[in-house]
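With one protein chain removed, the remaining protein chains of the complex are shown where they sit.
Which chain is which? They are A and B, in the order written, and residues in each are numbered from 1.
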Amino acid sequence: MALLRPTTILLKKELRSEFRTRELLTTTWVFVVTVLVLFSFTFEPTQVESRRFGPGLLWLALLFAGSLMLHPSFAREQVNDTLAALRMAPIDPVAIIASKILANLCFLLVAEVFLLPIFAALYNLSLLPILPQLLLVMLLGTLALATVGTVFSAISSHARMRELLLPLLLLPLLAPALIASTEATRGLLEDPPGLPLEWTGVLLSFDIVFLTVTWLFGEYLLEE
Amino acid sequence: MADGAASVVESTGQQKWGPGIVETLGIAALVAFAGYAALFIAPTERTMGVIQRIFYFHVPSAWTGFVAFFINLIGSIAFLRTRNLKWDRLAVASAEIGVAFFTVVLVTGPIWARPVWGIWWTWDARLTSSFVLWLLYVCYLLLRTLVDETERRAVVSAVFGIFAAFDIPLVYFSIWLFRTQHPQPVIGQGGSLDSRMLNVLLLCWMALLGVMVLLLRQRVRLETLRHSVEQLRTESARDAGAE
Partner (left out) sequence: MTTGAKQSSPVGIGVSFQQVEKRYGMRFALRGVSLRIAAGESVGLLGANGSGKSTLMKIAARLIHPSAGKVEFSSSNGSGVGLVAHSTLLYDDLTAEENLMLFARLYDLDCPGERVAQALQSAGLAGRNADLVRGFSRGMRQRLTIARALLPGPGLLLLDEPATGLDAAGQHWLGDTLARLRSQGCTLIMSTHGRSETHAILTRAVRLDAGRVVADSAATGNLQDVLAAALSGPEEV
């Protein structure tokens, strides 16, 4: 498939760049943990309350951390105008966006993998029994954030006040995904735990819709 | 150069009074009639009384807002395909008007709620969704103010507009689903609608659609004039450079 090869090549480039500096990863992780700890002071969670509030806090924290982290996605390509070099190569321009979405997805997922044990410890939750389903929800929810976040990072790279603009644009648009992720996670933390299929369906639909829209219209954002 | 300038002014000057006095009066009459119908023809609702009549304004405003945002979607896609800035002008006009109508929704909601339910606001499904939608397109307008160059602004907001439009059904569905699981007081009409009420409702919607079309045409015309002014300035800058 003509899209797969350049996407893979560019994805490797993104990962290599990031793991060399590790700035984004550390910043995201520190941010999320800080937020969670702060919230635990505010709420003094009991077992029941952490099941109610915990998921919302987790996803909210991820959303904010994500919007800080996603901003450099395209800003990086402006430094030495490397975006021009990529555009001149004989590849489908969508590959450029796709590789960044996948890269951001990886970074966020890695941050979450470290985050979950801490989240569980802080709120006294047992995650092991629900781990596979939880990972599914995390994957779908993070994909939503990565997709829309990457595209909007491209959008805001053309605007003034781009660091402020990105979280501002993301919040209303991601509202359905935020609600769905939170509810799905909450369902998993209940007693007895169950994966709410309807919310998982909403997340899946969200991902499919916006991946398709990105595929159809994303390349227009790469132009100068 | 002078000829070019004159012809531009002429062609837009023909529509100097915008949508035309006849159409404006016609829509005004329709609105007046719809208002009369809402106040006097529609039967009084049993439980809520006279204040319920605001429903004939509140609900059609939301529907008209949707139509405006749909027009924004069309304009956004058409612009990306054709690169003709007239579609971008349509897009910004329809977004502004959609936001205006949803502002009406968000204002009339509490006005209705307060006397009837004793609360100004509730995070019920429809009101919450309207709020999110309103925020979404306010962001669209905000984005536009932050991008300087015309062509780039059009491209960037077109993509955002397309994302926003596809988000609308997801917003409504997810919030509705949430509310069925975590109920809150509902602002609005419960149960089925009396056929007279339905007729008045549709009449009011037609009137508001008429207002929307008028506003849309005026706004697009304003934007077109702005663009023409910019063209004229640019042409004179170019010709000045030749000397």
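Keep this in mind: contacts are C-beta pairs under 8 Å (C-beta built on N, C-alpha and C of every residue); 3 or more make two chains touch, one makes a residue touch a chain.
The structure displayed is predicted, hence computed values, not measured ones.
Asker: If you put the missing chain back into the full complex, which of the shown chains would it touch?
Answerer: Looking at the entire complex, the absent chain's contacts are A, B.
Asker: Looking beyond the chains shown, say which of A:33, A:69 or A:91 touches the absent one.
Answerer: With A:33, A:69 or A:91 as choices, the missing chain is touched by A:91.
Asker: In terms of residues, what is the contact footprint of the unshown chain on chain B?
Answerer: So the residues of chain B touching the unseen chain are 148-150, 230, 233-234, 237-238, 241-242.
Asker: When the complex is taken as a whole, what residues of chain A touch the one chain not shown?
Answerer: Looking at chain A, the ones touching the missing chain are residues 5-6, 9-10, 13, 16-17, 20-21, 79-82, 84-91, 223-224.
Everything below uses one rule, namely that only the chains that are shown with their structure count from here on.
Asker: From the mean C-alpha coordinate of chain A to that of chain B, what's the distance rounded to whole Å?
Answerer: Taking the mean C-alpha position of each chain, the two centres sit 32 Å apart.
Asker: Along chain B, where are the residues that touch chain A in the complex?
Answerer: 77, 80, 132-133, 135-136, 139, 142-143, 146-148, 152, 155-156, 158-160, 162-164, 166-167, 170-171, 173-175, 177-178, 181
Asker: For chain A, which residues count as touching chain B in their complex?
Answerer: 148, 151-152, 155-156, 158-161, 165, 168-169, 171-173, 175-176, 179-180, 183, 198-199, 202, 205-206, 209-210, 213, 217-218, 220-221, 223-224
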